[in-house]
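I have placed the structure first, in the form of structure tokens, so that the comments after it can refer back to it.
Here the complex is missing a single protein chain, while all its other protein chains stay put.
Moving on to chain A:
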Amino acid sequence: MAAPTMDRDTETTVPKTQKVTIGKALNLGLRAAMEADPKVLVMGEDVGKLGGVFRVTDGLQKDFGEQRVIDTPLAESGIIGTAIGLALRGYRPVCEIQFDGFIFPGFDQIVSQLAKLHYRSRGQLKIPVVVRVPFGGGIGAVEHHSESPESYFAHTAGLKVVACSNPVDAYWMIQQAIRCDDPVLFFEPKQRYHEKAELDTTVTPGPLFASRVLRKGSSVTVAAYGPTVKTCLDAAAAAAEEGLELEVIDLRALSPLDLGPVFESVRRTGRLVLVSEAPPEASITSEITTRVQEECFYSLEAPILRVTGFDTPYPASKLEDDFLPDLDRVLHAVERSLGW
């Protein structure tokens, strides 16, 4: 896919370069998308006056009005189902699901209608709906607030699924997702909302559905997405002190997966460690494992290893440090891979 060009208003009210959090970057990205296209709507629970429970939509209703930033009734099927109708009418709705664990009342509309209307209509209907989902654990929340449901959606044909991991991507990816004519499930790493980075709003971003090598290395390939990308970068920094060079890849696109850079990397390193918070059974990481062994069978020096959550419901928060992949578990897997 060709890199989309982002024609932006040069007279933007925000400075061209600033240090922002992921949450703020998403907010700026949404704002830019809404300015660029009057058909873009934001809808969800508490997205208006409150600015969303994570404040990602902060100030948008004040500037764009109640018709473009819609505080909805508490009904996730309603949010997705009406967004589909609005898309049929020419709008580009961006739905906010308050927490990952609450997407399931909307699951039916997502998999039964959102994913299938383009196919069923043989391409005559475009349903450019974005569903934003804060996902993953690590914030000490009660149950249903820390889940990783991305594999359900990656499994569904007709949906595109992406996850951002840093402020720069967050800013660009949300705008690209909104411009995409297909429905996009947009996963935001909620434990990383406050991570900061320098954002230059004038650069041209790369394509949306592409993975990216964030750190070069020759010892072991480590691939992750969303919240675990930072864990892997931290692990790579720690490993470097031991003289190990980890290659860290941010997958970014979960469906369609862009595994080209992973294949290329594994052919060099012969080793792959996949890191994700989601339970491993029938997951994104199992899919990648299959495809890498199909493509790189003769290059592999060790089995593909995974560092993930467990096949349990997300545990009570006092146990989440055990559930979530951390730097030590990543390094342990790296060691196992090298020791093969």
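We adopt the following convention: a residue touches a chain if its C-beta (ideal position, glycine included) is under 8 Å from a C-beta of that chain, and two chains touch if they have at least 3 such contacts; residues count from 1.
Keep in mind that, in the parts below, contacts and distances are computed from a predicted model.
A.B. asks: Unshown chain, UniProt name, "Pyruvate dehydrogenase E1 component alpha subunit", "Branched-chain amino acid transport system substrate-binding protein", "Hydrogenase formation protein HypC" or "ABC transporter permease subunit"?
C.D. replies: "Pyruvate dehydrogenase E1 component alpha subunit"
A.B. asks: Any idea which of A:57, A:82, A:148 or A:201 touches the chain not displayed?
C.D. replies: Missing-chain contact among the listed residues: A:82.
A.B. asks: I'm checking contacts with the chain that's been left out. Which of A:36, A:53 or A:125 qualifies?
C.D. replies: A:125
A.B. asks: Considering the whole complex, not just the chains shown, which residues of chain A touch the missing one?
C.D. replies: Residues 1, 67, 72-73, 75, 77-78, 80-91, 105, 108-109, 112-113, 117-126, 157-158, 160, 180-182, 209, 256-257 of chain A touch the chain absent from view.
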